[in-house]
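A short worksheet on the structure shown next.
For this depiction, one protein chain was excluded, whereas all remaining protein chains were kept in their positions.
Chain IDs A and B follow the sequence of writing; residue 1 opens each chain.
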Amino acid sequence: MNNPSQFKASSVAGRIVFWLLIALTLFFFLFPLYWMFLSSIKQPGDVTSLPPRFIPFVQFKPTLANYAAVLSTSAMGSRQNTFPWALLNSVLVGGTATVVAVILGTLTAYAFSRFRVKGESDLLFFILSTRMLPPVVVLVPIFLMFTNLGLPNTFAGITLLYIISGLPFVVWMMKGFFDEIPREYEDAAMVDGYSRLEAVWKIVFPEAFPAMLATAVFVLITAWNEFVFVTLLNKQSWGTVPPFLYQIIGYGRTEWSRMAAAAIIYITPIVVFTFVVRNHLLRGVTFGAVRR
Amino acid sequence: MAEIRIQNLVKVFPGGTRAVDGVSIHVADGEFLVLLGPSGCGKTTTLRCVAGLERQTRGDIHIGDRLVNALPPADRDIAFVFQFYALYPHLSVYDNIAFPLKAAQLPKSEVDQRVHHVAEMLKINHLLNRRPKRLSSGEQQRVALGRAIVRRPQVFLLDEPLTNMDSSLRADMRVELKHLQQELGTTTLYVTHDQTEAMALGHKIAVMDAGKLQQVGAPLEVYNHPATLFVAGFIGSPPMNLLDVTLAAGPALVDPDGAFRLPVGAALAEKWPTLVPLKLGVRSEDLHIAADPSAGDMPAEVYVVEPLGDETIYSLRFAGSHVMLAKAPPALDLKVGDKVGVSFDRSRLHVFDVQTGKALR
Partner (left out) sequence: MSVQPVESVIPERAEVRPRFAWLSERALMHLFLWPTLLLLLFITVFPLIWSLCLSFTEYSVVHDSSWTAARWVGLGNYSRLLADAEFWTRFQISASFVVPTVLVEFLLGFGIALLLHRLTYGRGFLSTIILIPMMLAPVVVALFWRFMLQGDIGIVNYFIRDVLGFAAVPWLTERNWAIVSMILVDTWQWTPFMMLISLAGLSAVPKYLYEAADVDRASGWFKFRHITLPLVTPLLLIGMLFRLMDTYKLFELAFVLTGGGPGDYTKVLPLYLYRMAFGDFNTGRASAVGYIMLIVIIALANLLIRLLNQMKAEER
């Protein structure tokens, strides 16, 4: 890669330091994940024992009991108050919000990209600014609004909220994407006799589909991870996994091993998704503003 | 004495691509040699090996009388001009040009003197305080040249420096480059894919294709006596007309359809292989068009007319649906469909063996 280095014999000491630093970095970022995973397969007693046990089978007997306990639907009284229920809610809310946000947002993004919209840059700036909004600032009014509309503690309210918070992201990501597709495609189709709607459906949509999928993953992850609104607006039993996890540690003795199991289950899809969209990560986390 | 001697250069990239395959070139002291070829032919790789930016797989490179194989670029006493100028973005023009001198730790007064001298030569002294961002492509290229010249290296290496310039500037820069090299007398190795540039600039042209050297010679030599089929087709605009023929009884060259028959001298024909595909080449300016065909001319019909202003290029359709291009002065105002007669000078014909690609004498 760096051709000049072909002539410099990189010193042995230099290479050692280099790989040591890389190892340290990996250790710093990955050890907590490893530790969390270990805790999830330990018996409650082993979790907090000192000296800590690092290697399964050698230092402690791994168990799947935590996963079993977490996934059972019979804990803590009402059925609502269990992890599987919260997980189901997360999936439903996340899934619905993602689908709706991506469809609506993509259409809007297409309009911004292809049509001459009055006040386009202002509108776009407005849409971008919603990302910068601290959730707490709108917490009170939204709480009041939802109460008056009869929406809190329901699936509908939170889903609506997630749809709306996903929209700006979808618009920015997909607009950037549409801008990169030459509009000549639709023009050619329309010259051939198709209406614009047909041109979009037949030609642009298949091109855009992978980008929509990548965008959808990001929206899903955001909804999946969201904590503030769903915890603070839904004070009663309905909830997704984040508030559930928070509540577990409040109830009496903290079962860290169980929490670890629940956490591992919850983050596994995210880890998978991270790899799926790894080529779009830069664009996704900067809201489509930065492209490689 | 700064000659460049490239001997049996081979460069294989990881992954197996054989970019340069046994190339040997000698650039004499003070000579301007142009490495010409299509993209991917290995010319840039060869240049970068000479510079030390790539490490060759095999082969020797001498600059001056030193073997430079193991030397990093900085120690080879060369200057390299990149296709994209490669000016340090946040240094002023002055600092860009001065930088190589500062690295050599010359005293400040000397640095100053040399930078100004070079800026004068290239007519950029009014730009010395600007940043590269605010320069036009022509100005940027001059700064890049300035940076190369100021060190007075033994050898200049240039990698398609004019390719990225606006075409209106290119012709002017070409003239300036040639003049500059003549004045400085520095040995120069120059890479381009533009054959007009190569013809205009070089004392010698080395044509490359697919990693191999096709021919080395002065521009007119390469133009008038192409050694291979590739060189014949690559040099010259419009490209040389090439007809498929074989050597048949007569002796004569005939085309596969039998519509075309060109008798050849027995002495020549003896040296040529029979029954193998050959190509007959004739340049568009060597086809003479007569509006009134006379005997002995080949009949042809005008198919497309391209009036270029200083000359007109006619696509002529011959018997058997061969099409050849011919150049003629604009006065010969022919129209599509006109029937004409075409003749040519026998000494201006070229014959090539398709399989070996070599010219047959």
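Descriptive notes on the structure:
Here is the rule we use: a residue touches a chain if its C-beta (ideal position, glycine included) is under 8 Å from a C-beta of that chain, and two chains touch if they have at least 3 such contacts.
This one's a predicted model, so the numbers in the text were calculated from it and none came from an experiment.
When the full complex is examined, the chain removed from view is found to touch A, B. From the options A:I41, A:I127 or A:I158, the residue with contact to the chain not on display is A:I127. Considering the whole complex, the residue from B:V12, B:L91, B:A200 or B:V254 that touches the absent chain is B:L91.
Within the entire complex, the positions of chain B that touch the omitted partner chain are 51, 53, 72-74, 78-80, 82-84, 86-91, 99-100, 103-104, 147, 303, 317, 321-323.
The chain not displayed touches chain A at residues 1-4, 18, 21-22, 25-26, 28-30, 32-33, 35-36, 39, 48, 50-52, 104-105, 107-108, 110-112, 115, 117, 123, 125-130, 132-142, 144-145, 147, 161, 163-165, 167-168, 171, 192-198, 221, 224-225, 227-228, 232, 241-242, 245-246, 249, 256, 259-260, 263, 266-267, 270-271, 273-275, 278, 281-282, 285-286, 289-290, 292.
Everything below uses one rule, namely that only the chains that are shown with their structure count from here on.
In terms of their C-alpha centroids, the spacing between chain A and chain B amounts to 56 Å.
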